[in-house]
Each structure stands twice: as C-alpha cells, then as structure tokens.
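Dropping the structure in here first, questions after.
Removed from the display is one protein chain of the complex; every other protein chain stays in position.
Which chain is which? They are A, B and C, in the order written, and residues in each are numbered from 1.
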Amino acid sequence: MANKLGLDQAKIDRARKLAGQIADDVMGSIADKTTVAMERTVLRLFGLDGVNEEGIPLPNVLVDAVVKKGKLERGISAWVLNAMLQTGMGIQEIGELVAAGELELTQLPLASDKEIRDRGAKEAQRALDRVRQSREARNERLLSLGEGSKPYVYVIVATGNIYEDVIQAKAAARQGADIIAVIRTTGQSLLDYVPYGATTEGFGGTYATQANFRIMRAALDEVGEEVGRYIRLCNYASGLCMPEMAAMGAMERLDVMLNDALYGILFRDINMQRTLIDQHFSRMINAYAGIIINTGEDNYLTTADAVAAAHTVLASQLINEQLAKHSGLPDEQMGLGHAFEMNPAIEDGFLWEWAQAEMAREIFPNAPLKYMPPTKHMTGDIFLGHVQDALFNLIGVATGQGIQLLGMMTEAIHTPLLHDRQLAIESARYIFNNARHLQDEVQFKQDGRMVKRARQVLDEATETMAGIVQKGLFHALSEGVFADVKRTWEGGKGRHGVVQRAPEYYNPIEEELVRRLSLGTAKEAVVE
Amino acid sequence: MANKLGLDQAKIDRARKLAGQIADDVMGSIADKTTVAMERTVLRLFGLDGVNEEGIPLPNVLVDAVVKKGKLERGISAWVLNAMLQTGMGIQEIGELVAAGELELTQLPLASDKEIRDRGAKEAQRALDRVRQSREARNERLLSLGEGSKPYVYVIVATGNIYEDVIQAKAAARQGADIIAVIRTTGQSLLDYVPYGATTEGFGGTYATQANFRIMRAALDEVGEEVGRYIRLCNYASGLCMPEMAAMGAMERLDVMLNDALYGILFRDINMQRTLIDQHFSRMINAYAGIIINTGEDNYLTTADAVAAAHTVLASQLINEQLAKHSGLPDEQMGLGHAFEMNPAIEDGFLWEWAQAEMAREIFPNAPLKYMPPTKHMTGDIFLGHVQDALFNLIGVATGQGIQLLGMMTEAIHTPLLHDRQLAIESARYIFNNARHLQDEVQFKQDGRMVKRARQVLDEATETMAGIVQKGLFHALSEGVFADVKRTWEGGKGRHGVVQRAPEYYNPIEEELVRRLSLGTAKEAVVE
Amino acid sequence: MKDLRHVRPYGDTWNDGMMQLSFSLPIPFGEEAKETARQYVAKLGLIEPQVVHGVDLGEEMSFFIVYAKATHTIDFTSITVPKIETPVMDFYEINRFIKERIGRKVVVVGACTGTDAHTVGIDAIMNMKGYAGEYGLERYPEIEAYNMGSQVSNEALIRRAMEVRADALLVSQVVTQKDVHIPNLTELVDMLEAQGIRERMIVICGGPRLNHELALELGYDAGFGAGTLAPDVASFIVHEMDKRTQEK
Partner (left out) sequence: MKDLRHVRPYGDTWNDGMMQLSFSLPIPFGEEAKETARQYVAKLGLIEPQVVHGVDLGEEMSFFIVYAKATHTIDFTSITVPKIETPVMDFYEINRFIKERIGRKVVVVGACTGTDAHTVGIDAIMNMKGYAGEYGLERYPEIEAYNMGSQVSNEALIRRAMEVRADALLVSQVVTQKDVHIPNLTELVDMLEAQGIRERMIVICGGPRLNHELALELGYDAGFGAGTLAPDVASFIVHEMDKRTQEK
C-alpha cells in the first residue's frame, strides 16, 4: 500500500497503541460478566430454536426461567447440559418441555462437573463444526463461482417483506451487486429477543429472523449460480441480540454483519456494559464463521459534521479494530466504516473527503473498509443526488475501498425502489471501470491541502484517544466524545440483562471459540 | 502552469513549429483570393443592411450584381465607394437603389484611385471604430459587473424561436450560466446569405440573424445587471457566411463565436479555399472585436474514436492556433476545442481523458480552452448521462479548462429543456466548488499510464503534422487525415464564391484591420 | 401569452406540456415491454410518449424512462395553501415577546416518537447549538425546553408534558414509509383528547414529509416541514399562546 499522504508511521503506531490500551481496559471490565443475549446464543448454537405458544423464542424462555431463579451467574450451559444428561433428551425437546412448564432446569439433580463439561465440550464441538462447515461451504462457492472485483458493490433491500426483498435482491444481483444487505425494520434492535419465522411486515426494513436469513441465502445462492458470481448476504448483529444474530448468521452462512462495539451505546441507547460484552462474544462467532464485520462510524457523521468530527471516526475505527483483535478477527474481516458526508456546499469538500478516505485506506491497509455514501446531505433533488453518489463512487475506487455501499439518488425520499438500485449500480460500475487504475496514477502534492488535512485528522484522533486513555472509555462516552452523544455506565436499555459471572461460570462455546481462535495463547489471534 | 505530465518542451516547440509551417503554407495559397462572403462583410461593416423585396439581403444583392458583371476581382469596395462618391449618397441608399434596379454599380463613372482610397479609409475607420466601441462597452461592463469564475459555465439555447430562447437564456443566467450560446437552425451554415430579422421558426436551433443577435444581447445585458455578472453571448461564425457573421457579432457585441479553420470543410463539405479565406478574414474581425473564438476539434470525436483520434485533435488545435495568429488573435481569445468523448465502456477511460485534457491545458497554457461534454456516448438513460457529465465537469475543473460547455443529461433526446439546463448547472457548480483546488493538489505518477498517454498523443500529433507539412494541408485533407473525412481542393459547397483578386483589388476594411492588429509588421500580431 | 388560469408543463415551447417519467413494470423486457410502457403513459392522458430508455432489471422486471406531453391544464390562480400566518420573529424579539406579553417562561417538550429514532430534526429545533446558524430553543432564556430524544412513546411524552406543565408539544416524525407516521401522530391527539387535555397545550408536529396542511388535518395546531428553524416554531407558539389568552 502506497504512502501517498506521507503519514508518519510512528504516529500511526502511537495511535494504534493508545487504541490498544483503551481496548485492554474495556476487556478488563467485561471479562467477569455475561448477558442474557450471550446465554441465549449458546442455546441457539446448541441447536435450540422455535417459539412457545405466545411466540416467545425458546432461548428466551429458558434463559428467563433461569434468570427468574436467580441462577444465570453459572451460565445457561450447565443447566441445559445437565438437563440433557439427566433426561437423555436433546436440547430442542428440553426447550419445549420447559416452555410447556413441564421441566424446571434448576430443579433437576446435578450431574458432576466433569460430566457436564464433557458433554459441553461435545456440544460445542458439534456447534462450531456446523459453523465451520458453513464457512467451508462459502469458501467452496467462492472458489467455484468467483466473486466481483473490489470495491464490492453493496446494496440494500428494505421492503419490509422478505418475499419482496427476494425479488429486489435477485434483480440487484443480476444488475451487478456483490453484497445484498437486508435492512432491519425500525426498532428491532431494541427487542430483547429475535423474532421468529418468515415475515412480511416491517417498516423501513424487514425483520431479521433465522427463517428470513435462510430464505434470502437460498435466493442469493440461486441467483449467484445463474450470474456466475458468489453473492454475499449481509444483516445486522447490532442491538440487544447481537451475539444471537451472529450465531444465526454463522449458521445460515451470512457473509457480512453489522457489528460495532459502540453503535448500540451511541445510537440505540443500549447499556454500555451490555453492548461491550455482547460485541465481544458476537465477534468471536463472526471471526470463526469467516464473516466480515462492518462497524458503524459512518453514523457519527449523520449527527456530527464530516469535517469537524473526522477524527472521531478514525479514533473509533482504531478502537473497533483493537477490540476486534481481542475477539480473534483478522484484518481481512474488519470492514471498518466511514462515510462521504461532506456538506456539498463547502469549497474543496471533495478534496477533504478524498484525503480522509485515502487516510483510512493507508492506516488500515488490509481491512475491507466499508465506505458509506452521502445520506445526510441528500435531498429530494434526485438528479443532484445521483451526482453526489457519483463523486462518492469515484473516491471509492480512487482510494481502493473494499466495500462500497452504493448511494441511492432517492436517499432523502424512500428506501430503494427496484430501479433506484439499478441506476446506482450502473453508475458505480461505470465509474469503477472507467477509473479502475486511478489509484495507481494519482499522487498528492506534498504539504498541500489534502496531505495536511489527513495529517491533521490523525493528530486530532491521537489526541482524542490520549484523552480517552486517561479517563477510560466509559467516562469519555459519558462526556459525549463520539457523535455528540452522552451515555452512562448504568444507563441505557438492556442493563438488566448483564449478569456477573459466578466463579463456577461455564460456557463451553466460549471456551471452544477461544481454543479454535487461539485466543487463549496469543492476543493477536489468527483464525486457525 | 505546472508541468504535471512531464511533457518535453522541445517536443511541444517542434509540434508548434510544424503547425506554423502548415499555416504559413495555407496563408500563401489564399493571399491572392477573396470570396463573396468577404466582400459582403465589407458592405455590412460599411453599414449596409436590410433585404430586397424577395427577402434577399442587400449585401448579397450588391455583390451578386458585381459578380454577374464579372467584376468582383477588384473587390466590392471600390464599386460602392465610387458610387458613394459619385452620388453623394450613403451605403444604405445605394444598396436600396441597386436592389430596386435603379443603380448599376459598375456603370458609374469612376472616381480616382486616391479619392476612392481616401473615402475607403474613412469608411473603414468609422466601421472599425464602431467595433472598437462595442469592445470597449464589453470591457466596461466586465469591469462594473464582474464575471463568473473559470471554467465559465457555457450552456446552449436552441428552441428555434428567439423569444423562447430569451426566456431560456435569462433563466439560465439566473441559474448560474456565464455564457449563453444560441444554437443555429440545421442547415443555416450552408445558406450563402444571412437571414434577416427576428425569427421564430428553426429546427434544432434558431436562425442567426443580426436582429436575433440584438434581441439576445439586450436580454442578457438586462439579466446580467440583475444577477450582477456579465453574461457572455455566443453564436456561430462557421459556414458560408463566416466573415459576415463575425462582423454582425462584432457590431452586436457577441463575446464568443464558433470559428474554426477546418470545421466547414470537414463537417459541412464547404470548399477548402472558401473556408480558409473566410476564416482568416472573420478571425481578424473577431480578433479586433475582442471576441473569443471557439474551434471545433470536438467534432472529430463524434465521428472518430476519442482514443484513436486524440492526436488529430491536438494537431488541429495547433494548426488552428497558428492560423489564428496570422489573423491577430491573441492566446487569450483562442478557445481551442476538445471534448470528453471517451467510450464509457472502456477501462480507465477516465484516466485517458484526464491525461488528454491536462495535456491540452499544458500545451496551450494561456488559451481559454473550450471543453465539450460527452455527446456521442450519451443515451436515453438520463440518469447515467448525468453522471457522465459529472465526470466531465470534474475533469474540467481539475485541469483548469477555460470554458466548460455543460453537458445535458438529455443529449441523446432533444435540445435542452428549461430544467435540463438548471440540472446541468447545479451539478457543474457543485463540482466546480467542491473540487475547486483539486488541480493544485493532484499530481500524476511519473512514467505512469496517464503521463505516458499524454506523451504518446503529443508524439502522434507531431508525426501527423510532419506528414501534413510534407504533403501540404490540402492534400492531407483529401486523404482524410481529420475526422475520417476526405475533401478536395475544388470540391464542396461555395467554391463558386471564391474569386481571384485582381492586382488592383482593394479592401479598406482588411487594410485597416491589418493596421490596427499590427499584422503587417509582425506575424505574431497582438491586438493594440 | 402567459395564462395562469390554464397552466401546463413547459419544456422549451409554451404549453408543450413536456414531462419526464420513469418507472418499472413487472413484465419481461423487450419490444412489447417498451410498447406497454408507451401505452401506459398514454393511459395517463399524456400524448406523444417516447420511450427513450428501457432496461432489463432481471426477474421479469423492466425499467423505462419516458418523455411525453401533458394536455391537462390547471388553474394556478385558484390554488390556495394553508400557511402559518403569524409573523416570524428573531431570537431577541421572541424572548422580549414572552417577557412582555406572556410574563412567564414558556414550557416546551419535544420528542421523536414511536419507533422513529431520527433525532437530528428535533435536535435542530431544540438543541442549544441549533442548526444552520440559528440557536435551538434550549438557548432561549424565556423558554424551558425539554428534549426527550427519540423512540419516545406517546404515553411517555404525555406523562412528561403533564409533569412539567408543557405549553407546547413538539413531535418529530421522519420515518414515513408505508405512512407509519400517520397512526402514530393520530394516536397522540386521540390520547390527549381522551384525557381531556388537548386544549391545554399547543400541539405541533414536524418532519421532512410533513406540512401545515397535513398537520391541521391530523388535528395538530401546526406542522413544519424541511428547513424549519427554531424561530419559526417559537414564533408560532408564542403568538398562539398570546392569541388564546386574548380569546379567554
């Protein structure tokens, strides 16, 4: 990767080191906790699925039952593994009995620790083998079908109805999309359970359910075969069910998941502890499943200004990166987010944006950066909007972004119509092809405006992080360091779902993930 | 002007020298000829206007009368000046008498050469003083009102009806246009007379008449006052009436005129001799009137390929430049043409185009280059077309073009509607402002693709011109060196209007122009 | 030449009626599809439809761009739009108006309600730092402003309004997909009425797809659309409060 901006590597190293300290600090304060979502995730990976008569997912039913008894600090695993040992039944049967009120997990006689751990290890092997198979299936398909060239063309579908989504997604694939993201209905991230089954009614997006994942995965595999290109599927982990989503994604072979360490805290007012615990576990799953995560720094610029707050994006990317490393995510799966949100009215905004995008590229040379299009400054003028998106696409290819989330000219009006996507894709393909090697040819004047801008952003980000290191991330968040949003350690949604681990806490999935991701031995874990 | 492409100045000098030789050669073969259009121009500058009962313009009536007598080789001036001396009447009265059949110019007793020349000098003074006043009026307005920043935003109006044109032009000025070009109706360039009066019926454009020039000039002055910016007016000289158009433009204070040395030959099959004589005289007028000329190299790329034929554009620009110098045009009035006509389907087309546009900028550092938008590869897909135009605008500002002829997204459909222009202007303004100093910041990799491309085009153009020098331009044109079009010395329209000058040929306007433009003394003439 | 009673679209010739349309049809692409697009536009009463672009979207869907000429005319002189009539004052004038004519602080509670999480709009009106160079209501010395943020339920909003004895409620709705904002806005007014407190406060809504006309229809006192600034809203509130006091 060229160093066009003349960024000082020592400065980059220092910034990364600060982020590392912040991340270590975070890891220290979450290590002794679990969450209801994390425990539900274990159940899902063990194979539990379905809902009770009231439509409550069985993982919730079981975990809530144990919570009610005040016994979740051991982790859910011991209880269900014991039940399996005691009854000889599988996880699903046990779940149904509990749902029917015919079984009380905490009332059964307890098998020995050794027995439980042996069974737990077996169940974890089986669960993660399934995930590995799904990862291998992806690799095989990628090998046999091939894939689009970078930047990957990423578009969203958001009709609210999974069956309409399928039509839109397949059409998009035919038009040239490489990644289809199914946008989630408004408000889902605040549900403390994962909705169940195929759904047809969402607002501004479609419910994320395992059935919907499966329907879309099958559709994309089908169209992928036809167009001779593997089509990646993306959905959201973020929210109160972050690790459960990751597990479902891992099982249903999603390829990309929105999974940010801070997004939920800042934008959904989810409790900090809850989010930070959940993100760690969910990212271990994503790491092992070979899923590319996408972080949400782009969101900062929807509330803050793209020039004034550029350094917060970089600081957050570095923190997200360091936290992701703790979960075993390799650079190649780190779709760190940033966005083209320059106010179109400012002189030289194109220069600032180009400098910032190049800076991200140079600081994270191996990450498939996710570059987000103009949204905040889009208006009902679809023609001008199409041009704003064109400049975004040009910077995308000129700075070698990994994932280009295509802008839609109708951004200010509605979620994309069938042909909005077609027009966006044809424009992006035109620009990507027409400026294919621009990146190799263009250099920037040393000590010119663009170079200075990038250096300034790096300096500011470093300063911000030095401040965070001093106060600690939690305190910094309470002061509104990111996106002008202030959050507290105890505030926010889902706090009640955070549980202190007892000394005898047991989570075989976590243990097996740590093993398979070699996280125990080295901090800078690599996928086996 | 930076040398970003590392072009070898010695090579540029050599290319320019070859072009100079070609131009000298042309000047040699036209020096002893005049044309009916040139003679009519003299009459117009003397003040003759109006039409006869059949609607034939009086300048045509008089020149044709003298042609019929086989006496044009002396030039029209001697005949009319003599008539003025003999009758004591003004040019208009004389014209009307001739039209009425009541006066035969060649039948009158002849005054002495001295008397004729004295009167001729006086008439020429008066004529050119009027032109100078018009030039000064422009300068005053430019001083008091100011003007837009470069690239000037140039848009066309082409309703066919001068009154509709006025609405469209004034609206465009309010939207941000700096230059309004009134496109001419199809076929007008092949008329061997200038239509008369205000007109409301044209196809794909509006008749160029002196009345129409005046109406539009007044409208633009009015709106210019209101928006606080001088709005330039452009029309076409090219065609069988090239110098007449130039004279009308000079009198009505047009600011820009399409005026190419080769366009008529190649694209309207106008006889070579005719065009080359007419262009020289018309350009002297434009030079003196302070009118920026626009050449038509862009047209080459509508029939030939923008990559394969790039060097013909450069060769033609150099030849146009050298011919223009013979007419006393300073660099600052040389709006040499080129165009963004890359096939959007080619990989790296944006790089080639950027390199070529930068090359033009560096080879003609002081010329207000006229950069033409994509036309050939525009389709009915107005959304993609708007993006093609956006890339064109970006290269325009990134290479410091002087005049940006805005592309319209409806290029493949119709001449611009009111809002097509608005959308084009808002997009151009957005890009110009957003990338204002991009030119200062971006450099190109030495020995990279773009740099090599520019060098190659320069080499090819030099080679082509070396060939033309050997054969002579006329022979080269007959071999189709430009735009794949072949023309012969004697072929084409308007040949009959070329007249060998007699030894006693007299043209006081030409003489006075030569004097005022200091063309007699130095070849590289500069406007006084 | 210009007859405002019979107005028709204009491209480059008076009354040419020129319009541009684009749309997809759920039919396989081809000559028949283009002809269908052409005839469809003709069905809308447009003449001389020209399909200038068509493309296969896949999945037996086709997209078209069409130019055509409309023949209908509309009487511009008869169009009226309900508008907020009270004059807009500036920051200083508003505070002075409150001091002089209301004589106590004006209490305003704002929120982005329902599942809607778009805070930027309501923040633009309320936050200290304001928007587009205009301070938000929190900065007004004579206004006590409570911004509840986003995803606030109508219950919570009303509860808070009662607590702080709000003079005005500001409701933001940005997500309008499938008209999801309508029931949410309607519900608030219904709840206020059911509790018999509708008349106690000025109820205002805003958002990029809202306007005064729609707001009135939904039972609000005023509605504000894109580009609204704090003084627009504040001016309306204080004038309206003043008017109501006068009327009593």
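To be clear about the criterion, a contact is a pair of C-beta atoms (placed from the backbone, for glycine too) under 8 Å apart; a residue touches a chain by one contact, two chains touch by 3 or more.
Quantities reported herein were computed from a predicted structural model and do not represent experimental measurements.
Colleague: With touch as defined up top, name the shown chains that contact the chain not shown.
Modeller: Touch partners of the hidden chain, whole complex considered, are A, B, C.
Colleague: Considering the complete complex, identify which of A:349, A:416 or A:492 is in touch with the unshown chain.
Modeller: Of the candidates A:349, A:416 or A:492, A:416 is in touch with the missing chain.
Colleague: List the subunit C residues touching the unshown chain?
Modeller: These residues touch the chain not displayed: 2, 4, 7-11, 14, 18-27, 31-36, 39-40, 43-46, 50, 60-61, 70, 72, 74, 76, 79-81, 83, 209.
Colleague: Tell me where the left-out chain touches subunit B, residue by residue.
Modeller: 160, 167, 170-171, 173-175, 186-187, 190, 203-204, 267-269, 302-303, 376, 412, 414-415, 417-419, 422
Colleague: Under the stated touch rule, tell me which residues of subunit A contact the chain that is not displayed.
Modeller: Those residues of subunit A that touch the unshown chain are 158-159, 161, 164, 168, 379-383, 412-418.
To be clear about the criterion, only the chains that are shown with their structure count from here on.
Colleague: How many angstrom lie between the CA centroids of subunit A and subunit C, rounded to a whole number?
Modeller: 34
Colleague: Please tell me the distance, in whole Å, between the geometric centres of subunit A and subunit B computed from their C-alpha atoms.
Modeller: 60
Colleague: Give me the residue numbers in subunit A that touch at least two other chains, ranges are fine.
Modeller: Within subunit A, no residue touches at least two other chains.
Colleague: Out of subunit C, which residues touch more than one other chain, so two or more?
Modeller: In subunit C, 22, 55 touch at least two other chains.
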